[in-house]
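Removed: one protein chain of the complex. Kept in place: all other protein chains.
Then we have subunit A:
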Amino acid sequence: MVVSLRSWLANEGGKHFVLMLWLGANTWLFLKTFLLYFTGQQYHYLYKMLGLGLCISRASASVLNLNCSLVLLPMCRSLLTFVRGTHTVSSRETRRLLDKSKTFHVACGVSICIFSVVHVSAHLVNVVNFSGRYSEDFPALNLARYKGEVRHRFTLPTFSGLTGVLLVLILFLMFTSSSYCVRLSNYEIFWYTHNLFIVFYIILMVHMVGGALKYQTNIEAHPPGCLRANQSSTEQQGEELEQGEDEERRCGEEAHFLPHYPQTWLWVSGPLCLYCAERFYRYIRSSDPVTIVTVIRHPCDVIELRMLKKNFKARPGQYVVLNCPGVSSFENHPFTLTTCPTENKETFGIHLRVVGDWTERFTQLLLPEPRMDMEILPMVQQRRYPKLYIDGPFGSPSEEVFNYDVSVCVAGGIGVTPFACVLHALLDGWTGFRLQRLYFVWVCRELQSFYWFAELLCALHHKLWQENRPDYFNLKLYVSQTDNMQVGVTHSQTHISLAVYDRERTRVGVFCCGPKGISRTLHKLCNSSRSSGTTFEFNKESFS
């Protein structure tokens, strides 16, 4: 497939623009700090002692400051959901950028790790120079107590050295547990180690206290490089030099040095307070337990849960995070809403597939197995549902389905849940939206899976036919073999070709929620060249 420039720009342009901005900011900051220490008058003597190690360590430290402050912002999910919801403030392009917030968080995290390595290596070189180039002229500048002192005797006991080692250890723990493999298999390890970030930030803010690097405070009185009282200018120029010049270059007073105040708190405290406020808000909002109204068992290991909560508002496509203390006190699991609360009906619902131990245990609590002796006497079992807490709702890319004239939705298996909510909203009233036509492709492994939403699909189809808009909703259902999800891909291709026939539309939204194979191929399709004037904007939904 040939990549078309216009489609590529429409799909990837925004992301790459933000990436370039971020890289530019990092580069500019690095160079600015590097040059400050390289050429700055107040660092002249320090630079002579430490060399390039000083510049590189300080420059990487300022880049670390920037990234440590930026890394928290994409994780303020309630704030991002709010921004996504205000259509007056943000345009569709901005909202599409919000879909990539987790990728930005990962990018900042990786750059923190890389620059930490650079920072630590540069400081190791500094330590060698502190020891080897011990300065007799300016004793206040030294970190070592005498020339050639063994390095870790004087670095590790310092406050900065100790906090530095702790910071790297915490970063190491956080980084090693956030690989895809560990997140997939043991999400708890990832979650608990990542919550060490608060310790990391507290130590980071005091890392520079008792600073080892000092700057000169009296540059006017003692210009760097001036001649000191017991020195004279170099031998070769001894006779040619005028007496007057010699006098000018004499130092007025001894050089005074002061360590820097910690500056990291200036960068980091804002986003840290914002994030802590966000967590607190989410905690307060989710402290009210929900009332479970019904539990329905569907074929192929899917349970539908209908719930009720006061003051709960959600838009189609959003997801919530469930916490059930009866199953596990600290685990939180995200599920997309399949029914949103409306004015007529306050209940909302999720469909969850029983696939791991948390969902298995949760299902056992919701639908206990009937005991054999109960079958003889029909007894009204008093249902005692477990206590359940909900955090959310949070925004997702699927909210944009209504904001295109034509949308193509491709779902794989249980990935149909965000689109089910969209269909419910259409069933309530399809006239109020910008959406004029919806193409829906659903691929499942087994035929029984379609029963999850069979009623909904039939009801919507019937309603649209009755109201004389049969072309509004186009449905294609496919069953794949266990190893062959290619079926969905080829048929999505057909659908995209169908959507091309809407010639007067310039932009078509393509939404995908399913296995990686489908979404990757669909993404490539959207970027490839099309002879007509339509661009296909690809939006992907995923949780891992």
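FYI, a contact is a pair of C-beta atoms (placed from the backbone, for glycine too) under 8 Å apart; a residue touches a chain by one contact, two chains touch by 3 or more; residues count from 1.
Everything below uses one rule, namely that contacts and distances are computed from a predicted model.
The chain absent from the displayed complex carries the UniProt protein name "Cytochrome b-245 light chain", chosen from "Mitotic spindle assembly checkpoint protein MAD2B", "Peptide chain release factor 1-like, mitochondrial", "Cytochrome b-245 light chain" or "Signal recognition particle receptor subunit beta".
Considering the full assembly, A:173 is the residue among A:173, A:251, A:300 or A:477 that touches the omitted chain. Checked against the full complex, the one of A:5, A:21, A:35 or A:124 touching the unshown chain is A:124. The chain omitted from view is touched by exactly one of A:97, A:182, A:226 or A:365, namely A:182. Seen across the whole complex, the unshown chain contacts subunit A at 117, 120-121, 124-125, 127-128, 150-152, 155-156, 165, 168-169, 172-173, 175-177, 179-182, 184-186, 188-189, 327-328, 331, 356-358, 361.
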